[in-house]
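Here the structure comes first, spelled out in structure tokens, and everything after it is commentary.
Removed from the display is one protein chain of the complex; every other protein chain stays in position.
This part shows chain A:
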Amino acid sequence: MKVKVITRNPDEYLRETKKDLHKAPRNYDPNLHPFEAAREYVRALNAVKLERVFAKPFVGNLDGHRDGVSCLGKHPTKLSILLSGAYDGEVRVWDIPQQICLRHFVAHDGIVRGISYNPNSTNFFTIGDDKTIKTWYADIPNNASEEEPLNTILSKTVITGISHHQTKPIFATCGEICQIWEETRSEPIHTYQWGVDSLHDISFNPVQQNLLSTCASDRSIILYDIRNTGPVRKVILKLRTNRLAWNPMEPFIFTCANEDYNLYTFDTRNLKKPVNIHVDHVSAVIDVDYSPTGREFVSGSYDKSIRIFEAGKGHSRDIYHTKRMQRVTCILWSLDNKYIVNGSDEMNIRIWKARASEKLGTLKPREKTALNYNSALKEKYATHPQVKRISRHRQVPKHIYNAQNELRTIKQKLKKKEGNRRAHSKKGKVPFVPERQKHVVKQDV
């Protein structure tokens, strides 16, 4: 009798030590996997569905203010600390992870217009409608009654905005005029004026640190060079710019939130036309802030919603809203690129996840790779109609939905009208103007 025995080399299936992983022999020959594309597609579909299932961006709510929140301030070195100022002049210091108020005091008579830490986070500055700049210790005093400003500067003019230099002990304020202050001095070291209109926002460039920009109420954005003569260029848009944010990774790029429901991204070197127009909001955009990676930015609008845009794209990738959130007054992106914080009219500060379906906390390696795989699949199959449909579908409040329809009809009407005019006039009399060139009125030298 002939007995056939299969013999195997134990090296191929036994592990050397107990701690080794079990060998899982795989044959990667594509002929053995005829349905690999189909299987991956199904996985992508499942991944995108799960993403929407887990998309719960709202993290928490900080309540305590007795009036609308007017401004927010990031702590430059601590992720957990947040500053906020309100319309009633109250300033609050928050501990975000614990969601508690660490400290609160009335800083100004009237609205707190701006708030900013200094770079080494020993002090912070507040400005208010009472024309004062107040310096406060960042450390909490032992007794709440001891809350007193370290320094108070009485300004001759109204102050509406403050921005601190990235490294030096210099800060800039705006109001009737743009002023540069040294922390230790009570008089501004520079005063810049160009035109007579009031300025309502100011921001230092975090990278090219001598560059400064303000938004004026004559619909203009003014650039300053503090090392040089001061104002260098002014660009006037069709409507007022509310807020301006510099890209922290691309020093020549800034994005401004405009009154005409759009955001405009400009290249500082070429202000003739915006690099990109970011649409989607249905009301004036109030505030904008870049993510620290410079790849995305977030905007808060008067339409009671927050939208997240990818830097190079014209449409938002996500919209956040809750039933109770009213007009968004201020917004910021946390320095670890994970959270978005916004203050709104109805006295609350809300914390959101920057990526709606991201799992918080530490991930185990296998979980992490699985999530990475899922996101890679989603990217790969992003254009497939079902994947796209699921991943890009959002529920919006009725007022936004209706406003969008209205805007759409308006836009169509305008387009139609222009088309008609073109059809019935001499050739070349009604030229085709690209959308990007429509919004800049002029550039002042």
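As a working rule, a contact is a pair of C-beta atoms (placed from the backbone, for glycine too) under 8 Å apart; a residue touches a chain by one contact, two chains touch by 3 or more; residues count from 1.
Operating definition for what follows: contacts and distances are computed from a predicted model.
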item	value
Protein name (UniProt record) of the chain left out of view, among "Thioredoxin domain-containing protein 17", "Cytoplasmic tRNA 2-thiolation protein 1", "Large ribosomal subunit protein mL44" or "U3 small nucleolar RNA-associated protein 14 homolog A"	"U3 small nucleolar RNA-associated protein 14 homolog A"
Per the touch definition above, residue among A:51, A:90, A:201 or A:280 touching the missing chain	A:280
Residue, one of A:299, A:316 or A:329, that touches the chain absent here	A:316
Residue touching the undisplayed chain, where the options are A:49, A:103 or A:338	A:338
Hidden partner chain, touching residue among A:149, A:175 or A:231	A:231
Residue ranges of chain A at the interface with the undisplayed chain	26, 28, 30, 33, 36-37, 39-41, 43, 76-77, 79, 166, 187-191, 206-211, 223, 225, 228-229, 231-233, 248-252, 268-269, 279-280, 292-295, 313-319, 335-338, 362, 369, 372-373, 375-377, 379-386, 388-389, 392-398, 400-402, 404, 445
